[in-house]
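For this depiction, one protein chain was excluded, whereas all remaining protein chains were kept in their positions.
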Amino acid sequence: MSAPSIETPRSLSRRNAQRSNFELYSWLFMRISGIVLVFLVLGHLFIMNFLDGGVQRINFAFVAGRWASPFWQVWDLTMLWLAMLHGTNGMRTIINDYAERDQTRFWLKMILYVSSAFIILLGTLVIFTFDPNLG
Amino acid sequence: MQTHTFDVIIVGAGGAGMRAALESSTRARTAVLTKLYPTRSHTGAAQGGMCAALANVEEDNWEWHTFDTVKGGDYLVDQDAAEIMCREAIDAVLDLEKMGLPFNRTPEGRIDQRRFGGHTRNHGEAAVRRSCYAADRTGHMILQTLYQNCIKEGVEFFNEFYVLDLLLNEESGEPVAAGVVAYELATGEIHLFQAKSIVFATGGYGKVWKTTSNAHTLTGDGMGIVWRKGLPLEDMEFYQFHPTGLAGLGVLLTEGARGEGGILRNASGERFMERYAPTIKDLAPRDMVARAMVQEVREGRGAGPNKDYVYLDLTHLPAEQVETKLPDITEFARTYLGVDPITELVPVFPTAHYAMGGVPTNVETEVLRDNEHVVPGLYAAGEVACVSVHGANRLGTNSLLDINVFGRRAGIAAAEYANSVEHVDLPGDPQGATIALVERLRSGTGSERVAAIRKDMQDTMDMNAQVYRTEATLKQALGDVQELKRRFANVSIQDKGTRYNTDLIEAIELGFLLDLAEVTVVSALERKESRGGHAREDYPNRDDVNFMRHTMAYKSTDISGEEYVRLDYKPVVTTRYEPMERKY
Amino acid sequence: MATTTPVGTLYRGGEGMWTWVLHRITGVGVFFFLFVHVLDTALVRVSPEAYDIVIATYKTPIVALLEVGLVGAVLFHALNGLRVIAVDFWSKGPRFQRQMTWGIAAVWLVVMIPGAYYMLMHSIEALFGSTP
Partner (left out) sequence: MAAVVEETVVPETEVPVATDVTFRIRRFLPDVDEDAHWEDYTVALFPTDRVLTALEKIKGELDGTLSFRRSCGHGICGSDAMRINGRNRLACKTLVKDLDIKKPITVEPIKGLPVEKDMIVDMEPFFAAYRQVLPFLIPEGHEPTRERLQSAEDRARFDDTTKCILCAACTTSCPVYWTDGQYFGPAAMVAAHRFIFDSRDSGFEQRLEVLNDKEGVWRCRTTFNCTDACPRGIQVTKAIQEVKRALIFRRV
């Protein structure tokens, strides 16, 4: 009979709980941004795909016309930020779920954050520095 | 093999074991060994309630409770013990409430109480509301609350450690407790536990019978272990058959159902208990109700295609009340019989339920080795023990009370004793007998199978040693059990592995069951009277002249080396209640 | 210790589990689309011609189908997201989650059947000539 020493009671080591509300806020953010996105994204899709002939009419001039108005600038900017943050946070959850090793988890999240930041900045830049006279 | 050393070892993590652990672990280094995860213990199956004369809803006092207990036990109760239990009952309930137990509440916010069989006001005048309850899951709440408090107090558990032997050593020629031997289910390893005090709280042995409310794991290990050490077992002929088990299955429907107003009816719808106990009718003590039910069936008034059960009728109660006060049993009837108690009658029949007898102890829970002497360092509490507060028939709710009152006492006594003595040396080759037992079964090549022998034992016990017994049926049972013991010597198991060998465990458990079946039958044969849970058709009356005494059974060997059950007797302790005829 | 994690059969979860799987898939899908979408829109900064060329490919029938998929995915994700929010904040939400699931399925179909028809109309016209 081999004699592995048993710890009693056998226990599973667990990381210590940290006092932080980060998960709470991120969870809340998902719901709040979700509700706002319903209007922004569904509105966006509706306008783009269903009003006046849908995607067929989209071209540079159309975009130019739209972003001439600050209303659409704000709309698209909010949508961009919210959707990206919402999506990134969602992806973070998914990585937390499936990445088994801490290392993998860390690097996947790094890639996610860097590319998301890049896209958000790029999008913002485009909306603000867009020059309708380019055409 | 490993050796562990503790001050106190508690065997069993049911209500009694954990209540003891809560007391002992704050006073001495304590370990709890249990063959099941604590929350799997059968205390969790208890439904109806726990009695204490709190007088929260109507006038009551603990002296009436004591009287009911003594009378309910057909005067075989040791009255000093009953007094202690009923007096300490009030604190036992309040302690549980303070630990967090979610009792049902009265409109004033106090612990609610309801009626239960045999519990009366002013010495039998009328049924009294004495049972403190949490819907019909009182045992579940007790078990969970005790486990939760064990977590809080950091009690050390060895889960799935089967205790297979008790180690005694001699001190000036007398046995003293030294430790236990346990088999770790996960690995198949043998562990030695050395301790100054050992508390047995291993529960009952209902699996001797086929139709039973007891769990598969209630195989009387603790009684069996003690028995094999040559220590006595008390009053084993007194086994309680609960009136309302689901017919054919044995799953229990609490007496609380009748406490809430449920009625027993025979095939023609008659409320037959009116004939047997005119005053408190359906709330008569269990032995009487069970006999009445069997009587109805025997006289052809049973219901169903085989006329072999009677009905529990809850249909006249408001659906609300049934759903909220008796939710679990309502679900059991729906799940297992497809019967809805709210609109239909539920088929019920007596089911093997509770061992009044067991390991004899005094009121300090010390285990007796004969009528007077205790085994120093050895304690027992709960269903495994016989104090005897239940005498010949336990009243409903008095067992949850017993495990709390005497579990607590055992924990305190064991710890205090441990703090006053040194460890006793383990006897030579302490694990030898256990290894031999395990190896014999594991390497057995016989042709007999555990399940087949177990079934035959349960069949004969159901047939011959149930609610009613006669000389002839008991002799039949005895012959059968002895034959089964011979077959058991030739048993073999299929699982030869070391890890989680449940095949092996079942074989070991069957060994204990067979021993206990034999003691039960032999004790029953010699008690030539009817009293409480022991009803002899050939001796239908109580005989206080010859049998107002406890049976003490010992394992002995005769000159030819043959083992047999030797019976002796112990006087009943009487303080204030003289035996009277038992009428309700 | 020779313990194995069983790769067993698929867990037969209920609607709640499968809508969660879909929510996750659509979420990830939309996220990646958004990535590409921001990149292609960024082309307006580069040159109108480049933008128009890329957008032109959006007008092919195959991409039109993908577009329908995108709208379907976003719509599902949005509706189910609202359901999840209802479960979390409306005290009766958990009780009616199953009904809500069938509710969003109905809404999804009611929107998507005419919607898909409308969105694909142009492609159908382009391929088979105008519809009567």
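Worth pointing out:
Each chain carries a letter (A, B and C) given by its place in the written order, and its residues are counted from 1.
Just so it is clear, a residue touches a chain if its C-beta (ideal position, glycine included) is under 8 Å from a C-beta of that chain, and two chains touch if they have at least 3 such contacts.
Predicted, not measured: the structure shown is a model, and the values here were computed from it.
Just so you know, the chain we are not showing touches A, B, C across the whole complex.
Of the options B:His123, B:Arg271, B:His373 or B:Arg499, the residue whose C-beta touches the omitted chain is B:Arg499.
Between the chain not shown and the residues B:Gly173, B:Pro305, B:Gly428 or B:Gly561, the one that touches is B:Pro305. Of the listed residues B:Val57, B:Val176 or B:Ala215, the one in contact with the hidden chain in the full complex is B:Ala215. Across B:His4, B:Arg19, B:His140 or B:Lys210, the single residue that touches the chain missing here is B:His140.
One chain is missing from the display, and on chain C it is touched by residues 1-6, 8-17, 20, 84, 87-89, 93-95, 97.
Residues of chain B in contact with the chain left out of this view: 36-37, 39-42, 44-45, 93-94, 97-100, 102-111, 134-135, 137, 140-141, 144, 148-149, 151-152, 186, 215-217, 251, 304-305, 328, 331-332, 334-340, 344, 347, 449-452, 493-503. Mapped onto chain A, the footprint of the missing chain covers residues 9-12, 14-15, 17-21, 23-24, 26-28, 96-98.
Criterion: only the chains that are shown with their structure count from here on.
Not a single residue position of chain C touches two or more of the other chains. Those residues of chain A lying in contact with chain C across their complex are 31, 34-35, 37-38, 41-42, 45, 49-50, 53-56, 58-60, 63-64, 80, 83-84, 87-88, 90-91, 94, 115, 119, 122-123, 125-126, 129-130, 134-135.
Those residues of chain C lying in contact with chain A across their complex are 24, 27-28, 30-31, 34-35, 38-39, 41-42, 44-45, 47-48, 51-52, 55, 58-59, 64, 67, 70-71, 74-75, 78, 81-82, 84-85, 88-89, 115, 118-119, 122.
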